[in-house]
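Other chains dropped; remaining ones untouched in position.
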Amino acid sequence: MTAGIGALDLEEAGAVLAAESARFASFGWMRGTSGNLSVVLSRDPLRLAVTASGRDKGELTAADVVLVDGRGAAVQGGRPSAEAELHARVAALTGAGAVVHVHTVAAVAMGCRAPGGIVFRDLEMLKGVGQPAHDVDVVLPVIANSQDMTELGDRLEAARNPRMPAVVVAGHGLYVWGADPRQARHHTEVVEWLLELELAGT
Amino acid sequence: MTAGIGALDLEEAGAVLAAESARFASFGWMRGTSGNLSVVLSRDPLRLAVTASGRDKGELTAADVVLVDGRGAAVQGGRPSAEAELHARVAALTGAGAVVHVHTVAAVAMGCRAPGGIVFRDLEMLKGVGQPAHDVDVVLPVIANSQDMTELGDRLEAARNPRMPAVVVAGHGLYVWGADPRQARHHTEVVEWLLELELAGT
């Protein structure tokens, strides 16, 4: 069980994030040392536990975690990824309790094919991200990549679909969020499934 | 070993369904919290054990199971999935002792390409669902999706191929059945293999 916001200390959060990372790594979604995961520990002030940078995501321990503030700056622990800033911004913007960032082939391939946004329709799996399964176009936004996290965050904020807990970053990967690490995991699995379906060609 | 109809109590059934679910989840066929499995516990009156709704299908325990009646309403345990009604209807209609519902990319992709039914022919693997391996077109029916389980059940009843223990629900996934959970598993694996073959292009 993953606990709700506020119920985790940093080491517990690290253990949860290590387990979630190992799961995503086993799917091939965190090759090399790519991607990072976070969970919100407090809201006021905003504090997130974020996976440490530069590690193999299949081999994290409970200690491989950094406490960051609302701008992604380290409060405790080692050096956070630059992307910690974007995790914090997603948490602030959406109210999410957990953020997943993974690099999947399907996300990058589909982001390239549909740079204006990927449209899904009439798919039961859309219910897994809180969307209607019938008669409505559901857009998964695609934003251009940047090394400037403020710029990337501005693009995410401008492009995001308030009803869709995910954004594709073109040439980069996926950001997905949820109320807690388990819901963020399930949203990630659903979005990736949808992208794999589109890639397979319907 | 999975026991025959009537030989399982609810907790034993929950343990069997948890193991089968974990297996299908490991294949990526139950992403998010999608899909559900059932096993018939009695025929008169019809009673099925169905996996609990909203859980990660790779993490079920023997307790994550609901006892439902012939209309899919809960008799014991928590809230069943709405789809429990369809499980019960498949069991009543076909005499199956176990029903598998999974969300596979191949099923949805092929259901989209062949909305009138997917035709297989001259494949040894067809013997794995009790069909001839030579000289006969074997149709896997495809039915339109619905959120109304009675409507979906009517479509399944109207479209089903009495010799084929499976139906594709377009935009949704697969229903597959068998005499017991192990045979339902084997039928599911065979149908998914056939769909993956078609998707690969022969």
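Letters A and B mark the chains in the order given here, with residues in each chain numbered from 1 onward.
Heads up, the rule we're going with is that contacts are C-beta pairs under 8 Å (C-beta built on N, C-alpha and C of every residue); 3 or more make two chains touch, one makes a residue touch a chain.
On a predicted model such as this, the values are computed, not experimentally measured, just so you know.
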item	value
Identical protein chains across the whole complex (2 displayed)	4
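The rule is short, and it goes like this: only the chains that are shown with their structure count from here on.
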item	value
Copy-to-copy rotation for chain A and chain B - C-alpha atoms, rounded to a multiple of 5°	90
Distance from the mean Cα position of chain B to that of chain A, given in whole angstrom	31
Residue ranges of chain A in contact with chain B within the complex	27, 122-125, 128, 133-134, 182, 185-187, 189-190, 192-193, 196-197, 200-202
Complex interface listing, chain B residues touching chain A	28, 31-34, 56, 103, 105-106, 108-109, 112-113, 145, 147, 169, 171-173, 199
